[in-house]
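A protein chain is absent from this complex, but the other protein chains hold their places.
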Amino acid sequence: MALLTVIGRGVRVRGRVTGDADLTIEGHVEGEVDVTGEVTVETGGLLGASVSARVIVVRGAVRGDLTAGEAVRLEDGARVVGDLRAPRISIAKGALVRGLVQTGGIETTLPRAKTAAKSTPAVAPRRAPTPAPVARPAAVAPPRPAAPAAPPRPAPMPVPRPVAARPVPVAVSHAAPKGPPPPVVPALKKGAKAALKKKAT
Amino acid sequence: MAIAQTRTSSATSRHAGSSTHGGQAVIGAGTRIRGRVTGDGDVTVHGNVEGEVNLRGELFIAEGGRVVSDVNAESLRIAGALQGDVTATGDVAILAGAKVSGNVRGASVTLDDGAEMDGRLDADFVLPRELLGGIGAHDEDGPTAHR
Partner (left out) sequence: MASTVIGAGITIEGEISADEEIVVQGTVRGKLDAREGVIVEAGGTVEADITSGPLTVAGNVTGNISSSDRVDLQSGARVIGNVKATRITIADGAQFKGNVDMDV
């Protein structure tokens, strides 16, 4: 059962947030979020980070890519600059987005796979003592046992879905049909590296 | 509303549409259009449209309908398939069951759970200042202070 972490309104986190849990953000988080549960950015919450989770619900402001194994929901008041990738995506009236929106076939891109790939060697050993992260790989079934070692993005973005059966379009200018969508955001965001350095106490 | 319209799915008609004032058009399931659809009214597509759509009204792509074209309209409701870029002055509603491939711009764009989408959304807004120029993931726009 996923446990809940609440980052309150007066809190600012700069760094990486990972774990086998749910996360509610009412404050300000910058860096990276990679959890196995549900991430909710509440109204007034600020997220300057890419997120990987099972479900992502946004009512606040986000600057970063949102990748979910199950669903991304933007509700009234959401303001998102970044790409959305999930099998199910919904954008309610009053939610505003600037970025790519891709539904379907994200099954293979699971949070932990990304974390594993993201984890630079510096971070990996430190994870050993903490119970939570270690539990994670076992917690969620599928894909890659090899992922922890593999630097490249474990799960490439899915090929476009049924819509891909395109006859020669007359005036279609978007790039998507040219091939597999661009890979998911790279391992560490610029700020995350700085955050990791700062952490060394 | 003037559209080049044919009854059979194999025949194609090339000539461009010309504007009319007001009115409605319904393109039935057995109809296929290749050409331009323009006008001052609403268009409902149950069949196939390939080419160009420019409307001063609403485009409704019904379930089973298919439009392969860039679309300029006041508003759109999509329950079928759309391949092309959309520019709307008003609302774009992508309903469950829709399959949209293309970039969408509108005063508001809603995506229902169950809709399939592959493309960009570009709404006009500015993020709260705390998120601008920060360590966020995307730098595609907004006045970034650093970088």
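Letters A and B mark the chains as written, and numbering starts fresh at 1 in each.
We take it that a contact is a pair of C-beta atoms (placed from the backbone, for glycine too) under 8 Å apart; a residue touches a chain by one contact, two chains touch by 3 or more.
All values derive from a computational prediction rather than experimental measurement.
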**Report entry** Among shown chains, those touching the left-out chain
**Finding:** A
Report summary line: Contacting the left-out chain: of A:14, A:59, A:79 or A:98, that is A:14
Query raised in the report: Residues of chain A in contact with the chain that isn't shown?
Result: 2-23, 26-27, 31, 35, 37, 123, 126-127, 129-130, 132-133, 135, 195-196, 198-199, 201
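Rule of thumb we're sticking to: only the chains that are shown with their structure count from here on.
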Report summary line: When centres are defined as mean Cα positions, the distance from chain A to chain B in whole Å is 28
Query raised in the report: What residues of chain B sit close enough to touch chain A in their complex?
Result: 50-52, 68-70, 81, 83-85, 91, 99-103, 108-125, 127-128, 130-132, 134-138, 140-142, 147
Query raised in the report: What residues on chain A touch chain B, complex-wise?
Result: 14, 28, 30-31, 46-50, 61-65, 71, 73, 79, 81-83, 88-104, 160-164, 166-167, 169-174, 176-177, 181, 185, 189-192, 194-195
